[in-house]
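A single protein chain has been omitted from the complex, and every remaining protein chain is retained in its original position.
Up next is chain A:
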Amino acid sequence: MTVEQPNTPSPQAGWPLWEVFVRSRRGLSHTHVGSLHAPDAALALRNARDLYTRRSEGVSLWVVPSAQITASSPDEKDPFFEPAGDKPYRHPTFYEVPEGVRNL
């Protein structure tokens, strides 16, 4: 899929695509919830509010032009992710989680 640059929306191609991230409450990270079209950042934020936070889902919103996201490719899946599989010492499993910490 091709995505228009945020600052050059053409009427034919429609408005650029934006990715939306919502922080559901304080202390948690922003989580990707979906995407939307908007002519600019200010309206993207407002559209995100209407589409994703109308039922008290969040306390903070980020919008990012989809074109600005660099993604790993499915072809690179093996070299990127496979080597981590058999290295348990890379996982933080040798610690005791302190009591009362829910989001470590």
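The criterion applied here is as follows: contacts are C-beta pairs under 8 Å (C-beta built on N, C-alpha and C of every residue); 3 or more make two chains touch, one makes a residue touch a chain; residues count from 1.
Just so it is clear, contacts and distances are computed from a predicted model.
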- [ ] Refer to UniProt and select, among "Phenylacetate-CoA oxygenase subunit PaaC", "Acyl carrier protein", "Beta-ketoacyl synthase-like protein" or "Permease", the name of the complex member that is left out.
- [x] "Phenylacetate-CoA oxygenase subunit PaaC"
Open item on the list: Just to verify: which one of A:22, A:38 or A:61 makes contact with the chain not shown?
Closed with: A:38
Task: Hidden partner interface residues of chain A, rising order - done: 14-15, 36-40, 42-43, 46-47, 50-51, 54
